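Notes for the one structure printed next.
The other protein chains are all here in position, but one chain of the complex has been omitted.
Moving on, here comes chain A:
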Amino acid sequence: MKMKIQHVSFLAFMFCIVSIGGSASTPSKSQLEGIAPGDEKYYKASPDTIKCKDGSKKFTKSQLNDDFCDCLDGTDEPGTSACPNGKFYCRNAGHVPLSLYSSRVNDGICDCCDGSDEYDGKEGVTLRKREVEAAKLAVVKEESELSKLKNEEKILKGLVQQLKERKEQIEKSEEKERLVKEKEEKEKKEAEEANVEKSNFVEEANSQEGKLAESTNEEKIEILENSQSDQDVIQDYDDSVGEIAHFHNSGNGGSLNSSAEQENGDYADRAAKTEEESSVTYETGRDHGTEVLPDHGTELEKYASGNTESLSREELGRLVASRWTGENTGQQTGGVDAANDDDHESHEERPKDVQDEEYQGYDSETEDDSQRDDDDTKDLVEDFGDEDHGDSSSPYKSESDDELDLSEKTTSNPSWLEKIQRTVRNILEVVNLFQTPVNTSEAAHVLKEYDESSAKLSEILSRISRLTKKLKHDFGPEKEFYSFYNKCFESKQNKYVYKICPFKQASQEEGHSTTRLGNWEKFGDSYRVMQFSNGDTCWNGPDRSLKVKLRCGLKNEVTDVEEPSRCEYEALLSTPALCLEEKLMQLQDKLDLMKKEQPQSHDEL
């Protein structure tokens, strides 16, 4: 009994949020859930009892949408799943309305774009659990990454230091060399001046110096080339690591499907190939003719008569396999490839109507009425859409996300650091500093390594600081708000676009002008509110601030923004993070309060 009351009133509460106006009448708004607008008359017509549309029975108004099936045709339960034969009218706010089978109401799968078929919040509880689990894993992962990064930082710092020392030594000896050279040149000059009259000699000396300069240039080019190829090596190394991983994986996957080799390609392609190729192996040796070739018949006879010795082991295997596949074995020698080609041909040759029929058979999953098909097509489109754009409130990844991805790339490879260490060690061993003149190519190598290592070090440092900053945040008692970190939620209200980025800032945009509503402050009211403060100052008023009230919902979605008192904004964000069973109860209480406080809370700003 208790449960039911809760359902119905929670439903009413959702109505508040989606801003559908209307006065309290009988039957009440919530009781009209799932009824098509054109059909409301039918339910409002008589004062006390309503007839089942099939004429079989009558039911009272209190039995309308009471989550118990009274009419076998579903007349009394348009808004619940109680009657198997019912239809649910989905308003699909902002979209084309739909008529859903009542089996889809509150089944945990969103079939209506506006989510109105999933109003009982139970699915939210599940979503939240999932979210919490994912967050916990992610936090553990990030924490371990952080400690790994710190470790790397330490090692790298040491390396950079060593390189720096070496670099300084090189610079020093170069300086020394330079001084020596200068001195030599000076002496030379003096000597030249002393022999100024022997001008022919001077010319020769100059031309020689020109040659020297030339050869130095050549060397430089070589260094550049070397460094280029060094990079190539690193690049190759990374690639090959990836390759090994892929081969390893796909090999195993393939093998489970008795499959064979894989080719390059992205992960998804490989996975698809695994399937494809497994089919190839299955097809091995089959042919597509529907006629039984004469020698096939002979083989069968031979086999039946027990005279199988004359068949090769392979012929026998093919022959027996052909019983299941219905293929003749006339072309035993045809290889896998040939069979495969045949297959593709035969697909192309299949009459189109056959294919169509089959597609229908396959994807209809079931349904033969066209509305259904549309429905599923919509599912597909919607699902793909979800992948691309995320929630319909289109939270997008903030810029920092890309950076994170980038830096992850540099640190995710476990052997990356080892490689640098090795390189540095090699350099330090190979480069003989006390050899003068300094080998310019080796010096360049050291310099390059130093530059790269310091760049990496600073990358790591910034990643560390970003992670530290992120992990310092309070993601809620169960880290249920963890996924909010890289999200912003938007809501368009008239000319304004409100953009709420938890843990960061909130703003109101109008065309090209942006007003800051506040910087992230904290969660309030036991994680039922997100507070943003210190926004742009109002003229003659306080700094702007924003309170985001959190509600249980199946999606992260900002449903309402108001400005109840000047420059103090309030928004409503529905999110599975708030879908706790006990919270559903509390919502109940809140709802009662809200009803009293704001009978017409849906007015636009």
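A few comments on the model shown:
Here, a residue touches a chain if its C-beta (ideal position, glycine included) is under 8 Å from a C-beta of that chain, and two chains touch if they have at least 3 such contacts; residues count from 1.
In this section, contacts and distances are computed from a predicted model.
One chain of this complex is left out of the view, and of "Origin recognition complex subunit 3", "Gamma-secretase subunit Aph-1", "ORMDL family-domain-containing protein" or "Glucosidase II subunit alpha", the protein name its UniProt record gives is "Glucosidase II subunit alpha". Residue in contact with the omitted chain (choice from A:Tyr101, A:Tyr450 or A:Tyr498): A:Tyr101. Remark: the omitted chain is touched by one listed residue; of A:Asn92, A:Gln169 or A:Thr325 this is A:Thr325. Between the chain not shown and the residues A:Ile50, A:Cys69 or A:Val561, the one that touches is A:Cys69.
Think of the hidden chain as still there; on chain A it touches residues 1-4, 66-70, 72-73, 81-85, 101-104, 106-109, 122, 247-261, 268-272, 274-276, 278-279, 281-286, 288, 290, 292, 300, 303-304, 306-309, 313-314, 316-328, 336, 343, 346-347, 357-359, 361-369, 372, 376, 380, 383, 581.
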